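Below is the structure I would like to discuss, written out as structure tokens.
Note that this complex is displayed minus one protein chain, with the remaining chains in position.
Then we have subunit A:
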Amino acid sequence: MTVEQTTTTPAPPALELAKVVKSFGAVVALRSGTITLEQGSIHALIGENGAGKSTLVKIIAGLYRRDAGTFRLRGEEVDFHSTAQSKAAGIAVIYQEPTLFPDLSVTENIFMGRQPTNRFGRIDRKAMRTEAEEIFARLGVSIDPDRITDGLSIADQQIIEIAKAISLDARVLIMDEPTAALSGVEVERLFAVARSLRDEGRALMFISHRFDEVFALCDTVTVMRDGSYIATEPIAETSVDELVRQMVGRDVAELFPKLPAEIGDDVLVVEGLTRPGVFHDISFTVRAGEIVGLAGLVGAGRSEVARAIFGVDPYSSGSVRVSGTALPKGNPNAAMTRGLALVPEDRRKQGLVLDESVSRNITLAIRSTLTKGGLLTDRAQNTAAAVWASRLEVKTAALDAETGTLSGGNQQKVVLGKWLATEPTVLIVDEPTRGIDVGTKSEVHRLLSVLAQQGIAILMISSELPEVLGMADRVLVMREGSLTGEFPRSEATPEAVMFAATADKEDAK
């Protein structure tokens, strides 16, 4: 199973971790962390949530200290006590959500804390700007070095983090789920940058939940499970099925278990929905038992349409009907009463009250129906919550555990449970599997499939093309606020959907 354990390689590996252990009190977060990053190579690290990837990265970044095991940098044993030491040793970590100073310029952010000075000891803005321009030219990206960072896309902010790393001459770059919030075009640009860094001889580590990206970008892949190293293989010698099996430790029959469902009448009918500047003249229907995928780039206005349908956001004209009755504008409560449910895009901010218990979160939307003589008791909430937690196999110690302490996948199950508890006829799911592990992902897919089979109309917004193509009976595509394509399952190819999602943009360039 293992390769690259040989000592015959001429140059020492850029970074080498072997059998690294880290525990927090009685909890072992990392049992045996092993990974070897070669210079001039992109190495994927994959594993389910809780597999120990983040702990491993934090040890490399100097946030945690290992309890045991070896950690070598270019052949020499190191032991970091702080992130500053890790940085000084040439390691840069780029997180999913960059932490830049929004009010400072791009250049100032790149050189924060170590601005070049001129001979009077003052900040040499000119030198700073020139170097920033050079780095951007090298990366082949066009970002104005003088603009303030506020308002830049997450993709551009990541590029700035990378530019920062290059200006520090980092030899090891670790990217922790950098593509989670990026659109297709942005991902391609990031990959181009990553490849050019690889070709300069740097070592890159890429953490992702998306297999297509791992296969498109990386040379080698390491799989972790339950805090332990499982295998390292060259990417050419493995397959998605193989990796999934290694990650979950069992066979996942298929990632997208699509069950045949009987398709009935129109349940959700949206006509001419318009909100100036956000989306325009959106019309579509979703029928009972049907899963309709809504694809498009991030920022195409898909979530905004979903929120307007549900009534959280306003719209200026158009209509929404559920099972024949029109929904009033801007009234989520009315939408819920008519059988609409929305599992929102951002589960931490919109889907959950993280500081409240699992029980209270699951019952928040049905709290009024749980009353007895107008009174709502903990007991009633716990009884109802237990039903849904158990149906969705939420992993939690107790129902009064704060929801924020659960893993991402389990938090998503809580949100799903909260909305399924309302017994909806129309379920809108916005990025239902973002940032959750493969095992939970396929559980969510199976659930959606079964719900459709039971006659629920499902609108699924997703930025993951395989998910849309794998699950949907029909695919709608949005671009810049308008519907630009509709494909039945048989005609929905990745090329057709991507073309509809990007066509005009590409033409304009």
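Rule of thumb we're sticking to: contacts are C-beta pairs under 8 Å (C-beta built on N, C-alpha and C of every residue); 3 or more make two chains touch, one makes a residue touch a chain; residues count from 1.
Methods note: contacts and distances are computed from a predicted model.
Peer 1: Quick one: find the hidden chain's UniProt protein name among "Autoinducer 2 import system permease protein LsrD", "UDP-glucose 4-epimerase", "Nitrite reductase large subunit" or "Putative ABC transporter ATP-binding protein YbhF".
Peer 2: Options "Autoinducer 2 import system permease protein LsrD", "UDP-glucose 4-epimerase", "Nitrite reductase large subunit" or "Putative ABC transporter ATP-binding protein YbhF" narrow down to "Autoinducer 2 import system permease protein LsrD" for the missing chain.
Peer 1: Per the definition of touch given earlier, which of A:33, A:351 or A:432 contacts the omitted chain?
Peer 2: Here the residue in touch with the unshown chain is A:351.
Peer 1: Looking at the whole complex, which of A:79, A:146 or A:393 touches the chain that is not displayed?
Peer 2: Looking across A:79, A:146 or A:393, the contact with the absent chain belongs to A:393.
Peer 1: Consider the whole complex, including the chain that is not shown, and state which of A:196, A:317, A:368 or A:493 touches that chain.
Peer 2: A:368
Peer 1: With the missing chain put back, which residues of subunit A would touch it? List them for me.
Peer 2: 24-29, 50, 226, 249, 310, 312, 332-333, 335-336, 342, 344, 349-356, 359-360, 364-365, 367-368, 370-372, 374-380, 382-402, 405-407, 418, 420-421, 423, 446-447, 450-451, 454, 456
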